[in-house]
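The other protein chains are all here in position, but one chain of the complex has been omitted.
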Amino acid sequence: MRQTSYAEALNEALREEMRRDPLVFVLGEDVGRMGGLFKVTQALLEEFGPERVIDTPISEAAIAGAGVGSALVGTRPVIEFQFNDFMTIAMDQIVNHAAKLRYMTNGMVSVPLVIRAPVCGGISLGAQHSQSLESWFVHTPGLKVVMPSTPADAKGLLKSAIRDDNPVLFFEHRLLYAQTGEVPDEEHLVALGVADVKRTGTDLTLVATGRTVSLALRAAEKLSEEGIEVEVIDPRTLKPLDTHLIFQSVRKTNRLLVASDGWSACGYASEVMATVMEHCFFDLDAPIQRVCPKDVPMPVAGPLQKAVMVSEEDIVSNCRRVLAT
Amino acid sequence: MRQTSYAEALNEALREEMRRDPLVFVLGEDVGRMGGLFKVTQALLEEFGPERVIDTPISEAAIAGAGVGSALVGTRPVIEFQFNDFMTIAMDQIVNHAAKLRYMTNGMVSVPLVIRAPVCGGISLGAQHSQSLESWFVHTPGLKVVMPSTPADAKGLLKSAIRDDNPVLFFEHRLLYAQTGEVPDEEHLVALGVADVKRTGTDLTLVATGRTVSLALRAAEKLSEEGIEVEVIDPRTLKPLDTHLIFQSVRKTNRLLVASDGWSACGYASEVMATVMEHCFFDLDAPIQRVCPKDVPMPVAGPLQKAVMVSEEDIVSNCRRVLAT
Amino acid sequence: MQDDISREDRLDWYRRMCLIRGFEEEIHNLNKAGLVQGTAHLYIGMEAIAVGACSAMNSADLLTSTHRGHGHCIARGLDTGRMMAEILGRVDGYCGGKGGSMHITDVSRGMLGADGIVGGGIPIAVGAALGVRLKGDLSVVLCFFGEGASNQGSFHESLNLAAVRRLAVVFICENNLWALSAPFAEVTAGGSVANRAGAYGIPGEKVDGNDVEAVFKAVNEAAKRARAGLGPSLLECVSYRWEGHSIFTRQEIRPAEEIQQWKQRDPINRYRARLIEAKTAASEVLGQIELQVSEQISKAIQFAKNSSLPDSETAFRNTYA
Partner (left out) sequence: MQDDISREDRLDWYRRMCLIRGFEEEIHNLNKAGLVQGTAHLYIGMEAIAVGACSAMNSADLLTSTHRGHGHCIARGLDTGRMMAEILGRVDGYCGGKGGSMHITDVSRGMLGADGIVGGGIPIAVGAALGVRLKGDLSVVLCFFGEGASNQGSFHESLNLAAVRRLAVVFICENNLWALSAPFAEVTAGGSVANRAGAYGIPGEKVDGNDVEAVFKAVNEAAKRARAGLGPSLLECVSYRWEGHSIFTRQEIRPAEEIQQWKQRDPINRYRARLIEAKTAASEVLGQIELQVSEQISKAIQFAKNSSLPDSETAFRNTYA
């Protein structure tokens, strides 16, 4: 298998799906001529032309609305937001329209729309360019939410998202774009709603998403040296959540830690905690804990950003904390 | 003490604060001439004039932004959104600006802004007029989130919110507007961040917010007839959360149920569950459970709406469930 | 649609306007009887806009609507029985009772949906135009919205996007002079919505929204332009709503004389008089039509009432495809 970067894998997914289905098209700011701020749409304009690779004005609300409208008439738009922070401008179209039109019409219409956006910090862009807002969308019925952690998952999940008949929010971590990994040469699909055990272990279950998966794996290696075996589960799809795999693991290890780049309050980590609590309470030997960024906006200066974001050390120390009780 | 409706209590709070401080002003759609869609701003235009009671165009993003800008220069805007669903249009200003400006400037500025909005369904207005989106704002550092359940709390909390130097999101339940209750004649303030025990009990702690508080109290009465004593806690402020009072109660009752009109996934109920799990795990005799609306958009037809919204019976049966384990 | 208006067209337009009027009036009665589920925003007084505009549509054309959408639906030929059933929250309604008045949709008629969000449908219309072009269809999208919506950011972004992509959208502002309690001039700078077309370099025109033929002609021209690949247009159809903002509204803010004046410009009476005067049809012929319309409405109501309220189980279906 080839080594491919996360960004290239996403680009391949787009290209393959656009070749397969002439109704798939891409729109967003700087996706054409420039190939996307993070190069995910690179060279698509050249291959598919300006009717299928649309450089839009800076009008996030209309872009999202155009996605909804074009999906309603049977095309399959894939929208890029340059940062997920800018989705704040398009929440009405995403939440009041994309998420609800199928339900409100009792199934008469569907909205096969994909919205891609990078999340979280790491390059000192500050509070308006570093959020990880996936939890808002997990909160909202009618949406699916995906967050891949490897190039192979990125490719396979994006292809599935494009083929899905529902609005799918697809969150990418910008620190992952350059990361490489093996991606199958042949057609590669990863089903939505299926979690993945990224590492098996017996002492503690660690549910991690996006960037925190690689931190979790490194943390697990470190703890393994001490004889502690951590099982790392990547849900890959945050909504619908593959609870089965998580419950199974917790019933084996009896301990759980959840890591997420989204804030803790009403966040994705709290949701996993609550769900496991409801279903596996008597299997737990210790309180479930979470590792999330600190409850502040993201600062710019390096040392501050580092203090706020989730780190490998945070995960290691929290694993120890869960194991100590 | 007088019997006052929730809507009148809010109106009194606005009037008193506007009399006290000439920099407090109100803006929003139909707040002037019409006195607000739900009559909360009634007769303010007559008393304070069109420079302090501003009927705006239908421009939610600019209204929120105008709130931020006017707060930045030292006035104290109180914005009304007709339904919290329309805040989706203003998320950028609320989340990227109001919530973050103080932090981003390291404390140089403050944003003393109040945004009021009704939440949840109950009058068959359907999926775009019935959400209860408070959890999104609890997720976001830099905001305070308030949700009163009685006329007295409504008045006291709104006055405190207006005096607070931070952006405060103030969520009202439209089924409560007509509900009456005692409101003190004298100056009445309720501090933000302080929960309230609405009923004492020994067998189960029931944390409920907004409209679900009255459902919880009725459920508790019913269970009391069977000798089950439920302690009902109303956090009143969702962010910052008064964890102290909740932990204390859970340590006494060893059981917890959380009721909320917001969806369950990544919602306020999951946050309370996660926090209690972290801190009171060994005090718990049974898994914490939650009662939330079903995970679907809100339908219009009466029987459907009823099936989706939290009911007194839901709370009773879930209390039993928690007590049965 | 042909350019020249035939007698059949005229009679059909008269019929449709009467149908809208009668349908809306019945909602008042049904509401008093406690049968309407939720709210409804009546189109009474504005019938000429929907009928004139939708008459310029081809069968493959599309439209997006607003909270005040019944008129557009009827003008576009939706089934009044299923519409009424939806408004009463019944299983045979277009949305099985889940959507109610504000979300009536019928994709089989190219009706992409009413909308509860002021300005919410505007970018959706633009997207639909983008989509049909990609599919190679020549459909035009009519995009209805109130003058209140023209102050939303979505209006601006959508007109700009449609203009730079030369999309086949006809933007139809229904200026009924009030947005809930807000008078047009007090909240809308520039004095005219049509005038805002200049900002996007597209044609803008103010139209007498109480004249069904004037509306037809203007929309037909704009649709031809759009079909020819010349891009979008903005039409401002000036009219008035006779009723309160919604059936929930108890308080009337608008001056009684103003309401009275506009009632004197009734688009239906006016058209009736014109048809008779021009000898297009005798009063009796129109009377026949009115009778047919009454019957259709009675049937629609009967259909709706006979349909049952949905079973609570259906609340949990159709969130996802």
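Letters are used for the chains, namely A, B and C, taken in the order the chains are written, and counting of residues starts over at 1 for each.
Definition applied: contacts are C-beta pairs under 8 Å (C-beta built on N, C-alpha and C of every residue); 3 or more make two chains touch, one makes a residue touch a chain.
Predicted model only: the values in this text are computed from it and were never measured.
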Subject >> Partners of the unshown chain among those that are drawn >> reply: A, B, C
Subject >> Of B:109, B:123 or B:323, the one touching the omitted chain in the full complex >> reply: B:109
Subject >> Of C:39, C:139 or C:160, the one touching the omitted chain in the full complex >> reply: C:160
Subject >> Residues belonging to chain A that touch the chain removed from view >> reply: 29-30, 32-34, 37, 55-62, 85-86, 89, 123-129, 294-297, 299-308
Original post:
Which residue numbers on chain C touch the omitted chain?
Top reply: 151-157, 159-160, 163-164, 186-191, 195-196, 198-202
Original post:
Since one chain has been left out of the picture, which residues of chain B touch it in the full complex?
Top reply: 22-23, 25, 27, 51-52, 54, 56-57, 59, 61-75, 77, 92-93, 96-97, 101-110, 112, 141-142, 144, 164-166
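Convention: only the chains that are shown with their structure count from here on.
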Original post:
Which chain's C-alpha centroid is most distant from that of chain B?
Top reply: C
Subject >> Whole-Å separation of chain centres (CA-atom averages), chain A against chain C >> reply: 40
**OP:** Could you give the separation in Å between the centres of chain A and chain B, each centre being the mean of its C-alpha atoms?
**Re:** 30
Subject >> Junction residues of chain C - those touching two or more other chains >> reply: 95, 97-99, 103, 115-117, 120, 153, 314, 319
Subject >> In chain B, residues with contacts to at least two other chains >> reply: 61, 85-86, 89, 126-128, 295-297, 299
